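As you look at this complex, bear in mind that one protein chain is not there, while each of the others sits in place.
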Amino acid sequence: MADPAVPLPAGAGAAEREALGPRGPKPRHVFSRRNIFLYGTLFVVAVYYLLPLYVMVVTSLKGMPEIRLGNIFSPPLEITFEPWVKAWATACTGLNCDGLSRGFWNSVRITVPSVLLSIAIASVNGYALANWRFKGADTFFVILIVGAFIPYQVMIYPIVIILREIGLYGSLSGLVIVHSIFGMPILTLLFRNYFASMPEELFRAARVDGAGFWGIFLRIMAPMSLPIFVVAIILQVTGIWNDFLFGVVYTRPDTYPMTVQLNNIVNSVQGVKEYNVNMAATILTGLVPLIVYFISGKLFVRGIAAGAVKG
Amino acid sequence: MSKSERPNPLFRNLNAKVASIPMILTASVVFVGGTLWTVLYSFTNSKLLPRLNFVGLDQYYRLWATPRWLVSIENLLIYGAISLVFSLVIGFLLAALLDQKIRFEDTFRTIFLYPFALSFIVTGLVWQWLLNPDFGIQHVVRDLGWTSFSFDPLYNSSIVIYGISIAALWQGTGLIMCLMLAGLRGIDEDIWKAARVDGIPMWKTYLFIVIPMMRPVFITTLVIIASGIVKVYDLVVAQTSGGPGIASEVPAKYVYDYMFFAQNLGQGFAASTMMLLSVVIVIVPWAYLEFGGKKRG
Amino acid sequence: TDLEVTHWWTSGGEAAAVAELAKAFDATGNHWVDGAIAGSGGTARPIMISRITGGDPMGATQFNHGRQAEELVQAGLMRDLTDVATKGKWTEIVRPKSLLDSCIIDGKIYCVPVNIHSWQWLWLSNEAFAKAGVPMPKDWNEFVAAAPALEKAGIIPLAVGGQAWQSSGAFDVLLAAVGGSDAFLKVYKDKDAKFAAGPEIAKVFKAADDARKMAKNTNVQDWNQATNLVITGKAGGQIMGDWAQGEFQVAGKVAGKDYTCLPGLGLNEVIATGGDAFYFPLLKDADKSKAQEVLAETLLDPKTQVAFNLKKGSLPVRGDVDLNAANDCMKKGLAILAKGAVIPWTDQLMSQDTQKQKEDLFAEFFAKPDMTVEEAQKRFADLIAAAD
Amino acid sequence: MGMAAANGTSVSIQDLSLNFGAVSVLQTLNLDVAEGEFIVLLGPSGCGKSTLLNCIAGLLDISEGRIFIKGKNVTWEEPKDRGIGMVFQSYALYPQMTVEKNLSFGLRVAGVPKDEIAKRIARAAEILQIEPLLQRKPAALSGGQRQRVAIGRALVRDVDVFLFDEPLSNLDAKLRSELRVEIKLLHRKLQNTMIYVTHDQIEAMTLADRIAVMRGGVIQQLDAPQTIYNRPVNRFVAGFLGSPAMNFLEGQLEAGSTFKTDGVSVPLERYAFDGTERPTGACVLGIRPEHIAFGEAAKSMPFSASGSVEIVEPMGSDTLVWTKLGGRNLSFRVEAERTLRSGDPVQFGFDPARASLFDAATGNRL
Partner (left out) sequence: MGMAAANGTSVSIQDLSLNFGAVSVLQTLNLDVAEGEFIVLLGPSGCGKSTLLNCIAGLLDISEGRIFIKGKNVTWEEPKDRGIGMVFQSYALYPQMTVEKNLSFGLRVAGVPKDEIAKRIARAAEILQIEPLLQRKPAALSGGQRQRVAIGRALVRDVDVFLFDEPLSNLDAKLRSELRVEIKLLHRKLQNTMIYVTHDQIEAMTLADRIAVMRGGVIQQLDAPQTIYNRPVNRFVAGFLGSPAMNFLEGQLEAGSTFKTDGVSVPLERYAFDGTERPTGACVLGIRPEHIAFGEAAKSMPFSASGSVEIVEPMGSDTLVWTKLGGRNLSFRVEAERTLRSGDPVQFGFDPARASLFDAATGNRL
């Protein structure tokens, strides 16, 4: 075609070609303004988020005398891991002086089934509400949403009565049910709204493919909802792992969760407060949810429905 | 011709109905049943144990004559407004920052989220320390030579509720961020491309295109935040126990204190009935508008 | 037989004390299953009550003796201990007698008191007064007089933590000290609202006003943080129960040398007989019921009482025990007890409901400098009028 | 074939109505599809074609009416129990599954044996030329590739009725004609019923046993392709089919035998009127560009005229020439190598027997 006005076609000297300006992929400057702003902001915010953790860690490594005298920000003069050992292994809950370790497995035994059951129920609810609406479903859903606003404490006695009547009071399954009930409003809402934003054609295609209620849920919708499952896991693992009230009200001492120990370590009203042990115990208790966060965070996949539909 | 008539509507979507049984039971037995029970007993003078000893509206008269209850309501409104606005804004901003295909996303996300994992019993104490004028941030800044610096939100009755919000945001925004991030990840890449070609600046793309598309996520978030606000309890207990004086009392704490410390179930139930009533008045019409009728959220 | 015992004694000293009870109980061939729940009665009580009403009761449980368990008893859920008490002649050995009275409902005994805690102490920092250059006060009035000097030296005269029960407790102590034991009983036992609105109580409110002025710079929440201010000399003194002593001990402070204790604020040397008691839910299992009896007896055993209270830092409920190991302050308390200068404490006199309202009132009063003394007294009188 | 294979009614739609809230999309629509028939739905964008397919598939709750498939009333059946396969206009691929998984999903749900699945996938992949893509996810496919996968998903299923919603619209011409042949062959082999939405006329003409032309939720004409093309029942159908489109001349019908407009008069002796009586009054004459003869050939036509070339549009295989007749634009088709230029004088004419006459007011064929 006619010779182009400005840019030179092939055949121009190498030097000339270089003079034509940028070529190839746009370089990513490490110190571009965008990056400085981005990482700068993230860094500053991270500091705000980490400050309390810093204080906790530092405090947990100090001895009590140092805490009594010192500045909360100053690093420990003499690092001691004794508070950690104590929190984990020797802190007393009444007479049982084996620290948090005592309740650890109980907590696991409570958390795993409760998280699984509550997420299972709620995700199915949300799916049914978003894709298989039946008459009256909305009413129950609205009740559920209002239920999210009821303070837990108010429900303690009615639930005691219900559990007593169905004979599950004091058992692990009773507690699992209680967690599922109180997790239901928020989780159901979470899932319902997420499923509702999935392209409807996908659901239709699966129906034509012959998948039924469960088939569509398990094989199409659930795999497409990883991020929201992660959020649900985060919510439930944290909520149930850290739950104290239900764990202690609806079970027996031999199945008390770790938080009862934590509470006992931290909440002694009369007597000496061992701040260092408290801090260590809190961090230790938080480790399990933290690990879950870190692992499941990988499931925050980008563009989860990409390529599914056009338009 | 088999089944030429409309089949019994009861059996349509049978699977969905069967799958919803736990929800239906929870909603009707636990929430409706439990609530009715609570309302019923709020008209009694139950003390330690629920007893059907009706006293009419006495509990309610007393409730509304109690200064602490009035302060609680006022605090809830202030606290609610602050945490709603700021957790939404901060949570979304953080999510948007994390969504920029940055490095160390996992690390940053975990940093913003970890407070959510820590029990408030102790983190409340840490915030109490940090905000303590004698050895917290104020102290440090003054030591740096800024002697007129004053920052003691937890120890000043008039701003204590704002001080409490600082820790509330610290703890709660991580979760909001995750929710928002999940929502952002569901947005089609082509939408971003279209906006880029249209020359819409990033912030406007977020504000006018992406956020409206994330409406369902925002509604979820809103309900989570709002229900958290109404139920706020631990946070206040851990930081101020309602102090100084009664300056940072909240309704849920009133309910709890009167049910279990004061062993006056009737009073606690009356207070929680009032809370629930206001929630119902706000939520139910909205929820029907939002979730009823049309098919898609 | 295994017997589950729930309680909220979880701190170091408390747990050690409970261990003594358990040891003694285990020695009888039974087994003490510990069900400790920390976080004060507010956390623990709903759990205990749920367990009892939910049909899954424990073998025995702690309550503050007084009126907390009244309804459980009335609902027929608790066990009548009268026969055990008669056998053990509790009415004779428990001292002061008022302690056991609190366990009696409709003429039957339902609980076993195990210790006495007293609130009426003013803890002073010797170091602080030395620094301010004023002599150690011998009573509340001198303390108030010394306040300006302390303040000048950059010392908070009186440390009062932010939690509501601290201010409310401080007022009760002032009421018993400034107003005297009679005034205290008239208000709290007889619920004489007119008296509560009267000039005598106005004096107490005046003192409370002094206290709140002296305390206005206390920027801590927990009582032990407040105690710590005294320990480190940052505060002049604190009104707090005998449990504060544990803090001084742990910090290696010596009574008389580093700190000074004034029972009854130095004005009215009385000891209030608040404390803890054990209640026994009604059980179906005969073996367990038997074990409950054994436990009840064990709790009042002299050896157990000594061992328990030494660890707990509280006073035993029987007078016939030997407490040589006790420290100065504790001995002061024992002496007062021996003199019979006791009053019942608020737990025994008023419902939790009234106490909670009182807490709310004083929390507000101490935190709000612009709340007038008159207004506070009026609300106090109203509260007493409505009290049950 | 087509009718030959018909030994009963496969899909029967009776008085079907559908509303989206206040918007009524389908109005008492009736349609009977014989067994083994290939029906093409044609109609302007938004006329309700996809909606109709969705109703047949059971994906939309209808407002009124009944649907029978193979003689069974399926109005209230689940989609999966209707024995249908469907290709969606928006593809609706499962984003988390590879192409292979997308194809096999329905079969796996139905419990088809593994080797059978593999065989069917291999065949569909070959037909659609997507073998190299089998392990990719939809996000890594081009638009046309996605569409092919969507078609494949229907192909692998063994059903009585196939519903296709514009299955070939994003493909290139070559592939499209190949796939068209494949679909035709498939249909011949399987003898199953197919309902096919397209806007491509060639597809419609070559594939269909009968074409249903829709407009605003109503079927305007349902007939064999040639009939629809040559004897459209109304002006809408006439104008909708054919590319380049039919020429329309507004005018008057005089004495039932002459069409008059702006100094032009067309004798209608050879025109086959629909009824027996001869109407008069305002009417529209329609003539397709390819039915207009040009140059010498025009002279032998019952009607001929001359004019000058306005625009020339080359279309590869032919060229479209625009001229004017009675003040109105008129296009006709000439071979591509004919080199005409704007302004050239032209002679053209046509046989009124091949024209269509429509009532100006109602648009119906006269």
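First chain written, first letter: the chains are A, B, C and D, and each begins at residue 1.
Just so it is clear, contacts are C-beta pairs under 8 Å (C-beta built on N, C-alpha and C of every residue); 3 or more make two chains touch, one makes a residue touch a chain.
The model shown is predicted, which means the values in this text are computed figures rather than measured ones.
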Visible chains that the absent chain touches, using the contact criterion stated earlier: A, B, D
Selected from D:107, D:171 or D:249 as touching the chain missing from the view: D:171
Touching residue (missing chain; options D:141, D:212, D:249 or D:305): D:141
Touch residues of chain B, complete complex, unshown partner: 188, 190-191, 193-201, 204, 208-209, 212-213, 215, 296
Interface with the undisplayed chain - residues on chain A: 1-2, 4-7, 9-10, 20-27, 309-311
Chain not shown, touching residues in chain D: 20, 23, 42-46, 49-50, 89-90, 140-145, 147-148, 165-166, 169-177, 199-202, 205-206, 225-226, 229, 239-245, 288-290, 313-318, 333, 335-337, 354
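Methods note: only the chains that are shown with their structure count from here on.
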Maximum centroid distance from chain D, chain identifier (CA atoms): C
Distance between chain centroids, defined by C-alpha means - chain A, chain C (Å): 42
Whole-Å separation of chain centres (CA-atom averages), chain C against chain D: 92
Averaged-CA centre spacing for the pair chain D and chain A, given as whole angstrom: 53
Set of chain A residues in contact with two or more other chains: 153, 157, 212, 263, 266-267, 303-306
Junction residues of chain C, two or more chains touched: 43, 46, 53
